[in-house]
Structures are given as structure tokens and as C-alpha cells.
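Here the structure is laid out as C-alpha cells; the discussion comes afterwards.
What you see is the complex with one protein chain gone and the rest in place.
Letters A and B mark the chains in the order given here, with residues in each chain numbered from 1 onward.
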Amino acid sequence: MTQAVFWALIGMALVVLGLYALIVHAHLLRKVLALNIMSSGVFLVFIGLARRTPDADAPMAADPVPQAMVLTGIVVAVAATGLALALIVRLRALTGRTTLGDDMGD
Amino acid sequence: MSAQRATPRHGGGGVQAPAGAARPVPADTALPRAARVLLALVLLAVFGGLALAVLALAQPAPGLAAAVAGRIDDSGVSHPVTAVLLNFRGYDTLLELVVLVLALVGTWSVGRARGCAGNAPGPLLRQLPRLLAPLMVLVAGYLLWAGAHAPGGAFQAGSLLGGVGILLCLSGQPLPGWAQALVLRLAVVLGVAVFAALGAAAALLPGGAPLDWPPAQAKTLILTIELAAMLSIGVVLAALFAGGRP
Partner (left out) sequence: MAGLSLLDWALDGVLALLLLWLAWRTLSTPALFRAVVLFIAFGLVLALVWARLYAVDVALAEMAIGAGVTGALLLAALARLEPPIGRGRAADDGEGDGT
């Protein structure tokens, strides 16, 4: 196993872990955390596989295209997180709830 | 229970809304135990499939590193990641700036901000930004300039500027009056506007195409766009922290 494959596998473990928490937990803030961990896992797969260059022993050898895509992805993730948190705060202010679903109401 | 529904209409922070805690706290896990075990097994199978897919990939894969290295001299910058972001895959970066603006529009349409002036900082938080903010702005400027030939660039510099904005907000500094309305909104769209305008202008050159920088002017164009993008990213991140229409 190479370093690239190793970190790609860790990234997939993070995706699966985040997906489990996303489905299981009801609190919306926890779902946002789970989504962020999922996206970190996807980034890890990208950056890990970017290291599969033939001259991987050379210093700083990595494919710059996935790195640039992850860089945009990080900024998009923080923007989405900000919007999601604003929606959650608004939901709490309007209904007093921090979960979705209609089984909690009256 | 139904009486509780009507109470938290007083908007704003909602920190004082008592409705959430009055009823029994909803269980953090909405699923019964058997369903969770089943879900875990399904996801383990998913992980196994993904792992097999990765292990089946070609091992030394050439990727696009050689293609980028081959054209790096035409890109105007010598750092490959910056070249990819602002030259070879400019559409990605342009649309990503659009996403930032859209996220802020969404946040602003949800409600009004508390405003930063309401924060009551302690003595440390009152003094710290005086020391840190100028330093962080300096580092942001350095990162922007260094991005042409070393790791750094508009995203890193812009997020540092966003950090400056968050720090100033936490220390209770209100926005100056002139920056409240039009100037703030102009700063938010500055990155997209400059990027799109220059990209469209590049199409008007003889033999040009949208977002296709002529190699001779590429460095100037890229730095101009990065400067505008850095300002927009910083302002948008700080505005997302403030959390609503000013």
C-alpha cells in the first residue's frame, strides 16, 4: 500500500463515518458537523490520490489540479456551512426547534 | 405543548426563547437501535466497495502534473496551483466566487444581523485586535503576493482577512457608517465583477477566448483578479459570521 492509497482509504472512512452521523443524529448542528467531516473525507481522497505521480519520491511531487479543486472546495464548504447555520438559527427563532421532521410538534 | 409553539416569535437571537427546553429533550438519535446497526452494516459494505475501487486504481498515475508543468510558462505565474486556479481552470474559481456571493445573499435574506456593536468584549479582546489586525492584514498581503511563485494566494489571504473581520466583530467594533450600505455590497461583488469583466474583455482580443489571458499580461491580470477576490472573500466570510442583513 502506498501513501496515496492509505490516505484515500482514511478519507473514505471519514466519509462513511460522517454519513452515518448525518443519518443517525437529529440535531441540525450535528448534521452540519457531519457534513463538514464528510467533505473533509472527500478532500482527503482527492489530495491523497494526487500523490500517485510517477516520481513520487521527488520533493513536492503532487498533481496540482486536484489541489486547486480542493482549495475551491474548502471555500465553498465554509460558505455552505455559514448559510446552513443561518437557516438553523432562523428555524430555532421561529419554531424553537433545532431538529427537522414533524413528529416533534404538538 | 401547543402553547409553547407560539412563544418564541420574538426574533433575533432566540437565546432567551424558552420553548426548546420546556418539552422533553429530543433524543439526539432519531433511529431505533436495530436500524442503526443495519445502517452501520450497509455503510461498512459501502466502505468496502469504495476501498476496492481505490485499490483497483492505476498506481503511478500520470495525472495532469506534466500538462500543467508544460504550459506553466504561459500562465504568468510560476506556482502550479495558482496557475490552475486563475488561468487553466478559471471558470472553477469564477463560479466559486459566485457561490460565495449566493451564500451571503441567502444568509442575508433569512434575517437581520445582531450587529457586532452588541458584543461586550473583555479587556483582552479589546486590546488584542489592535495588535493582531494590522499584522494579519500584512500577512494577507504577503500571501497574496507570494501566491505567484510559492504556496499562497487569494483564498488563503482572503480567509485571513475574514479572520480580521471576525476579530474586529468580536471586539465590538461597529462598521463605520460609510461602509454599511453600498460600499459593503460593492466589496461583496468586487471579486466576481473584476473576474468576469476581465474574462469577458479577454474574449475581445484578436484570437482571444473568455478567461484566456494573453501570456504577456497574464501576471498583471492574475494579480488584479486575486486582489479583488481576496477582498471579496474576506468581506463575505466576515459578513457570514455577522450572520444576517446589516
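Here is the rule we go by: contacts are C-beta pairs under 8 Å (C-beta built on N, C-alpha and C of every residue); 3 or more make two chains touch, one makes a residue touch a chain.
Bear in mind the structure is a predicted one, so any value in this text is a computation, not a measurement.
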Chain not shown, its touching partners among those shown: A, B
Residue touching the undisplayed chain, where the options are B:Leu94, B:Leu143 or B:Leu175: B:Leu143
Which of A:Ala21, A:Val42 or A:Leu100 contacts the chain that the document leaves out: A:Ala21
Residue, one of B:Ala133, B:Leu160, B:Ala187 or B:Leu231, that touches the chain absent here: B:Leu160
Contact footprint on chain A, counting only the chain that is left out: 2-4, 6-7, 10, 13-14, 17-18, 20-21, 25, 27, 29-30, 32-34, 36-37, 40, 43-44, 47-48, 50-51, 56-57, 59-62, 67-68, 70-71, 74-75, 77-78, 81-82, 85-86, 88-89, 92, 98
Residues belonging to chain B that touch the chain removed from view: 4, 7, 13-23, 28, 81, 143, 151-153, 155-156, 159-160, 162-163, 166, 237, 240-241, 243
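Convention: only the chains that are shown with their structure count from here on.
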Computed distance of Cα centres, chain B from chain A, in Å: 14
Parts of chain B lying in touch with chain A, wherever the complex brings them together: 1-2, 4-5, 7-9, 11-14, 17, 19-20, 26-31, 36, 39-40, 43-44, 46-47, 50-51, 54-55, 57-65, 68, 80-81, 83-85, 88-89, 92-93, 96, 99-100, 103-104, 106-107, 110-111, 155, 159, 233, 236-237, 240-241, 243-244
Contact set on chain A toward chain B in their complex: 2, 5, 8-9, 12-13, 15-16, 19-20, 23-27, 30, 45, 49-50, 52-54, 56, 61-69, 71-72, 74-76, 78-80, 82-83, 85-87, 89-90, 92-99, 101, 104-106
